[in-house]
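Here's the structure we're looking at; comments come further down.
In this view, the complex is presented without one of its protein chains, the others remaining in place.
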Amino acid sequence: MSYYLGLVQLIGIHTLLGLSAYVLMLTGQLSLGQAGFFAIGAYSAGILTVIFELPILPALLVGACIAAFFAFLVGFPALRVKGLMLVVATIAFGEFVRLFFFNLSWRVPRDGIEVGPDSTNGFREIRYFVANGWSAWEITTFVWVFVILVMVALWWMDRSRAGAVLRAVGEDELAAQSVGINLTAVKVTAMTAGGFIAGIGGALYAHTATYVDHLTFTVLLATFAISYPILGGLSSVIGTLVAVIFIQGVLVEGLRFLGDWRNIVFGLLIIAAMNLKPSGLFDARTARILKRAASLGRRG
Amino acid sequence: MGDFDFVYITQTVGDGLLFGSTYALIGIGFTLIFGAMGKLNMTYAAASLGGAYVGLAAFTFVNAPALVVFLVSALASGIVGFIAYLTCFRFIPIHNHLAALMASIGGLFFIDEIVIHTTDGSPLTFPAMFEDVMFELGPLGIRGDLLFVFAVCIAATAGLLFVLYRSRLGLATRAVSQQDVAARLCGIDVHRTNAVTFVLAGLLGGIAGAMTAAAVGVLSPLITIPLTVKGLIVTVIGGLGSIPGAIVAGLMVGALENVFLYFRGVNERDMYVLLLLFVFLVFRPHGIFGSAISRD
Partner (left out) sequence: MSKTSISIITLAGVAAATLIAFGQPAFAASERTVKIAGWGAKSGPLRSFGVNSEAVLTAAVKSINDAGGVKLGDGTMVPMEFTYYDSACNADQAISVARKVESQTDALIGIGPTCSGAAAAMYGIFQKTVDDASDTGLQFPILTDTAIRPGLAKKSQWTFRNVPNEITMYDELFSWLRTQYPDAKTIYGGTETDQAHSKLTFAIVIVPLAKKHGFEWVGGGIEGVTGKVRDGYENVLEVSKSSNWLMADTNFSVQARAFKKSGADMMIVSSHPFTTCGMLKEMKRQRINPKVLVGLTSSSSAETLKGCADAAEGMYIPTGFAPITDAAAAVASAAQANGGFADLHSAAAWENAHIIKQVVESMGVMAKPDTLQADRRKVRDGLEALVSVNGLMGEIGRVQDEGESVKPFVFVQAEGGSWEVVHDPR
């Protein structure tokens, strides 16, 4: 069971990572720097529970706020660049954060061993969950409380005026501006929200994995972050979840029986998916079909 | 480390400048496709190295001379470029940038994994051109092979600019990149033009991949992602769509990397390169030369 629960935790965490990119994409900003915010959340929350011995909840929230703060700071210069420039600028930001943690060494003695981030050697002993006797079920529930909170919040926002504003900016900035939408406020808010969500994800990740090092937070992770919403489609938060299940559940874990061929199939399936369904596996059309099927089912 | 020894620093900068020409070649490829389609082809660096691997196979199995190795690399990478166009761009709606980007990321994983499977990820020795040529200028030494890479870089650029500005094909490419609807109305086949651009970029990429491999002397799939990132950084510093910009930026990044390494050590080196990119984004968002084709 612990295997499936571990997988469910990982899916939850990656959903948060994907949703952090989703919020930005609604406003038309493509960020390959989400791994950076994820890393900030992971290291901050880890430092708080390990070095300052804080309980998990405050550590997680503070970690997410620190990530959100940096996202807020990144939001302003990011306004000046668009499209591909933003992609490269955010890659650079993410790499910068990674290199920062690569250089960070902050060790304190605890129970005879030194704990805390130790540059290349990584940050070990982030064992809050296991050391406090949390069962796999409890950890999984804890992770998913956050995933569901974030999903519900985003879903609700998407249906409210705020969602319309975000999408308006994403569709056509000039038009949005001309109807009185404050671009700066919208984009910076989206960036901050994305940072906060990625920060929660990172904090949860560090505590479920118990170990992080700078190599966890490479461009590859940032690529996964944008893959989820692109593959899932931008029509709803459900799409991101579907894509995470598709990638982490099916392609990474489910295809493990393919052994050597798994990673080759991985790339091919992504290419195929984008050619067949360029607007995402869970695009507006699929959502409508499912809805219709559901209502038919109810009637019949 | 890092004392101010003039000769030593000149040598450091010189080495970096020359090595930077390999970054420049990768940057040109990204910028070319961006200029033509306004899209990011993430398979590019992987395809370039993939081409170099095919060239290496020619060397290993039929003991081809270095020049043939380079040509085979270019050809193979050109073919991969064409396939990448067909699979990741051709059939995806033209305005869906995200889907094309994602498909090309899938392509990057695919090419990389094929290479890893064939070689088991082991580093392989790559034949060098002029490995033993070292020009001595007083206390300074200049690597002959890197000088050759530099020359290829200039020649490739001249060739590209010639094609872009002096041939019908180039006219079509530029027309498509500036106004694809108008170009179509004038009877230009957009798909064909784009495909040709991909092949051209691919040919160049193969040379870049082989040059990089020759300059290091070893080829490994470890460098695909770092090379992709570096190529993108060079592209942005040089200005999206600007070929001369990519060259200057490539050389500059190469030189500054060495300077940062010399004065600040390897752990901080890349942070300074990234800071340089941020400086450009804030103060010169259009890159060194600004861009003739400004798209977002």
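Labels for the chains are A and B, by order of writing; each one numbers its residues from 1.
Keep in mind that, in the parts below, a residue touches a chain if its C-beta (ideal position, glycine included) is under 8 Å from a C-beta of that chain, and two chains touch if they have at least 3 such contacts.
Just so it is clear, the structure is predicted and the values come from calculations on it, not from any experiment.
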Statement: Cross-chain touch to the chain not pictured, restricted to B:I83, B:V163 or B:V216, is B:V216
Field: Interface with the undisplayed chain - residues on chain B
entry: 1-2, 8, 11-12, 15-16, 19, 22, 113, 116-117, 120-125, 131, 134, 141, 143, 212, 215-218, 220-223, 225-227, 254, 257-258, 261-267, 270
Task: May I ask you to list the residues on chain A that touch the chain which is not drawn?
output: 1-4, 6-7, 10, 102, 120-122, 124-127, 129-136, 209-216, 242, 245-246, 249-250, 252-257, 259-260, 262-263, 273, 276-277, 281, 283, 285-286, 289
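Keep this in mind: only the chains that are shown with their structure count from here on.
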- request: Find the geometric centre of each of chain A and chain B from their Cα atoms only, then give the gap between the two centres in Å, rounded to an integer.
  value: 30
Statement: The answer for chain B against chain A in the complex is residues 34, 40, 87-88, 91-93, 96-103, 105-114, 116-117, 225, 228-229, 232-233, 235-236, 240, 267-268, 270-271, 274-275, 277-278, 281-282, 285, 295-296
- prompt: If you look only at chain A, which of its residues touch chain B in the complex?
  reply: 25, 30, 77, 80-85, 87-89, 91-93, 95-96, 99-100, 102-103, 218-220, 223, 226-227, 230-231, 260, 263-264, 266-271, 273-275, 278-279
